[in-house]
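Every protein chain but one is kept in place in this view of the complex.
The block that comes next holds subunit A.
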């Protein structure tokens, strides 16, 4: 005979053992996860050239890897990996981004901290985070650090920006050195 009681029990066991971060205390899917399901689908169609997006665990869409192979500019030839983690308070709070590949870049420091205006919450500056932004915008923003948004005037890695202003050839060779040492493993 079909044992309903047993089946219900199995399902509850399954539920408790599954990822608790997917649901909030009310047992409903969190806003973050509901938004991510929509946003993740629109990313691949809008991915800039040379970019690759990876979800290491399909059950944890809030942990994202972005691989960028810039096809022009100083960092051409390197592969740079960024870790995007989306907090539970998304989309009131922005995702946080870390560069996993060591890089010599005015807007990314040696520890991988990324300076990108749209990732700033509570920003006075109008280009900061807002809930109207999506994952697609974050991916584009990170990729643009190798192009349009590369900024030597308001650097995070001051040393890199100073070197560029003083000696562009030395800057370029230091970038190439970092690419050869750290960004060729993939």
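One rule holds in what follows: contacts are C-beta pairs under 8 Å (C-beta built on N, C-alpha and C of every residue); 3 or more make two chains touch, one makes a residue touch a chain; residues count from 1.
Throughout what follows, contacts and distances are computed from a predicted model.
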item: Options "N-acetyltransferase domain-containing protein", "UBC core domain-containing protein", "Anaphase-promoting complex subunit 11" or "DNA primase": UniProt name of the undisplayed chain; value: "Anaphase-promoting complex subunit 11"
item: Full-complex contact with the absent chain, from A:35, A:65 or A:113; value: A:35
item: Touching residue (missing chain; options A:92, A:158 or A:181); value: A:92
item: Residue ranges of subunit A at the interface with the undisplayed chain; value: 28, 31, 34-35, 38, 89, 91-93, 121-122, 124, 126, 130-132
